[in-house]
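Please read through the structure below; I'll follow up with questions.
In this view, the complex is presented without one of its protein chains, the others remaining in place.
Chains: A and B, in written order; residue numbering restarts at 1 for each.
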Amino acid sequence: MDFSDYRVGEPVADTKAPDGPVADRWDRRRFEAKLVNPANRRKHTVIVVGTGLAGGSAGATLAEQGYHVVQFCFQDSPRRAHSIAAQGGINAAKNYRNDGDSVHRLFYDTVKGGDFRARESNVHRLAEVSVQIIDQCVAQGVPFAREYGGLLDTRSFGGVQVSRTFYARGQTGQQLLLGAYQALSRQIDAGNVELHARTEMLDLIVVDGRARGIVARDLVSGEISVHLGDAVVLATGGYGNVFYLSTNAKGSNATAIWRAHRKGAYFANPCFTQIHPTCIPRSGEHQSKLTLMSESLRNDGRIWVPKAAGDTRAPADIPEDERDYYLERIYPAFGNLVPRDIASRAAKNVCDEGRGVGPGGQGVYLDFADAIARMGRAAVEEKYGNLFEMYERITAEDPYSRPMRIYPAVHYTMGGLWVDYDLQTTVPGLFAIGEANFSDHGANRLGASALMQGLADGYFVLPATINDYLARGPHDPVPAAHPAVQDAVSGVEERLGRLLAVGGDRTPDSFHRELGELMWDECGMARTESGLRKALERIPALRDEFWRRVKVPGTGEEFNQSLEKANRVADFLELAELMCLDALHRAESCGGHFREESQTPDGEALRDDERFSYAAAWEFTAAGAAPVLHKEELVFEYVHPTQRSYA
Amino acid sequence: MGKKAVMAGTGVVMLLFLVVHMLGNLKIFFGPENFNAYAAWLRTIGEPVLHESWYLWIQRTGLLACVVLHGVAAYQLSRRDLAARPAKYVHKQSRASYATRTMRWGGVIVGLFIVWHILDLTTLTVNPRGQAGHPYENVVADFRVWWVDVVYIVAILALGLHIRHGFWSAAQTLGAVNKRRDRALKTTATVLAAVLTAGFLVVPVAVMSGLVD
Partner (left out) sequence: MNLTLRIWRQHSPEDKGAMVTYRVEDISPDMSFLEMLDVLNEELILSGEEPVAFDHDCREGICGACGVVINGQAHGPERTTACQLHMRSFKDGDTIDVEPWRAAAFPVVRDLVVDRSAFDRVIQAGGYVSVPTGSAPEAHATAVPKESADYAFEHAECIGCGACVAACPNGSAMLFTSAKINHLNVLPQGAPERETRVLNMVAAMDGQGFGGCTNTGECATACPKGIPLPSIAAMNREYLRALRKR
């Protein structure tokens, strides 16, 4: 049976979501959730995979509550999780500016920003918790930007009308992550968290239908080990690296969530990817990753391309009347400040017309000449100096005298493991938090909301909801000799052995690159039925080729980065197929998912709420075999769906 | 880090002594009577509360303690520092200043010099003239010997370098450095080192050139 001949199964229901007024639901759920007696918590082991904002904060908080936490990261230190690279800021409905912000407004903005593909209950909870996050982080010593009076500074971000984004220069993610890392370090020192760094989860252990542990590989010695507990929390981030080139860290991967998916966890909305409009374009074939430039640059920079296709003159030699400031032309009301997805698509369109600039024609100009003329160079330097410096370091071009070149790049994945209100996946005992789940951003994430969600899940939501699961035991100890454990271990060993045994003639990276190009072309900024079908045809063939031709040197019993890489690429090759299928089945445009067949006459994304007002949760059947689609209908009681318009 | 504080503290005490010592040395330009009288007076400090030479012995004991503590701490810290970097880089490139890189050997040279200096001009054991109570004549006799000049000059240059890095280093260890004061302290270190080096070197130079006879 063909992969795309999926079956529609029973709808998936969020049984934990309380009803009643949206503002009371989180309180109610916390009250209704069972608690674990403090004296008994020590007896419960919770496995946490990942140490980013979500994992780090969850590990620290669960340990503070008295649980025994066993935590993993593939990096050499928990401080290096990719949350560290987030630049912009973190939203919170503090209303310190007295500018009309409120929990309800943050809730509203987030549901709308997500293009009505997120759950109202979850988003409201996120907005409520946002204020506590700031309190917590300040108390930890996170050095947020402050004003001269000593109070916290905020800025507005991503086109919202209130100033609710807290920040620490351009390194907010770093500072928040270090806060979580330090809280986690305190618990490690106290003996409450057992940390395994340079250890990668390679499979989930499910015993009698419940998640009971993981199989992990020590990346230094290659030793395969089994870790058992009462619940497993995946905080392993997003899967943007399926595109090979993205703003994600090189090590970011989908293996943990994909293995969980294969063991029964539904994967929701895999096609929802966010493409960030202001990244530094690739400079050549060697490019290994893309670097984001804060989108605040669009506040003062003007975006343009030459009017004529194939114009290779230097930007300074192109006269004003031969330039096309296309965003200002198409969207006169919002101009260069249109939302991320619109700016990204417009850049792709002009490049497709052959009007792109720079190597390969994959770039548009972001010009500060007018800003410098208007504000003076000093003011521009004051505002964007560090970004200009970063740009110059990477490109060796001076953005003060020559317009920057930018191009969109994959940045964030809104899809992920399906979770209920308690952040529990469809596998009992398996929880997913942060970018690894699909929960709060719908089809598009607003700027400065990823940090908010990661910390909300880790500090406040999961620690309140996991009790309920743990309290509803019993969680009888699982013997290491249990067949489910042994199967998982032998599955991992067999797979690694296969990778090492192929002995082909292509490197893991070459497959990853090829997959990435295919995904970018067919499942990137604009998707079509024919393109997606083409990708769905090509991916299995590429996967097959991978297993015949990949070359992994060395052995499994040593530090072997090629083996790590190959193993991750193997999972990307499966996940990519599901992403394309999800994109194909969702014959509407919404947020980060743009189907060319579904647009308004003036080229805007056209949602189809009649047919697609649901989260698509996919159930794994077998490798390469058609999955089963379970729909979760979305109900909007408070924020009523409207069509976005920025013209 | 306690040992670092010991190094810094003893270093500062010895530095103060050196300033006074240098100023005393310069009295040689006022002639033998003046210089010898100054030397004799040193034995009477603290009288009549203290017995003759008691102060001198207290100071000698204190300075000896400083030297020993400074040296022992340096030895122990150096051992630890060397152990902390067992493997060297194949590609060698050092950017630290000469003064910084010569602290250890410079310190050893100064230490050896102190021993010889005491044997020479305090106990007079190795002094070519060795007449007690006549320090002026002993000094002049010393610096008429070319190799004594060489030893002395090398030691003083090492001392200057040692102070140049040591003074600022002590300030850093004792927490006196901050961003605003950093430059001022570095300048002070350089000036102090230069003045002390010049002040000590001027004596042998004067003897060699016949200015002091």
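One rule holds in what follows: contacts are C-beta pairs under 8 Å (C-beta built on N, C-alpha and C of every residue); 3 or more make two chains touch, one makes a residue touch a chain.
None of these values were measured; they are calculated from a predicted model.
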Contacting the left-out chain in the complete assembly, out of A:93, A:134, A:372 or A:539: A:134
Option touching the unshown chain, where A:156, A:175, A:236 or A:449 are the choices: A:175
Full-complex contact with the absent chain, from A:322, A:505, A:529 or A:544: A:505
Given A:32, A:558 or A:633, the one touching the chain that is not displayed: A:558
Selected from A:100, A:150, A:310 or A:474 as touching the chain missing from the view: A:150
Touch residues of subunit B, complete complex, unshown partner: 1-5, 77, 80-96, 100-101, 103, 165, 168-169, 171-179, 182
Residue numbers in subunit A that touch the chain omitted from display: 57, 60-61, 64, 75-80, 82, 84-85, 94, 96, 132, 134-136, 138-141, 143-152, 168-169, 171, 174-175, 178, 181-183, 185-186, 188-189, 197, 220, 247, 249-251, 283-284, 286-289, 291-292, 393-396, 459-460, 463, 505, 507, 509-510, 551, 553-554, 558-559, 561-562
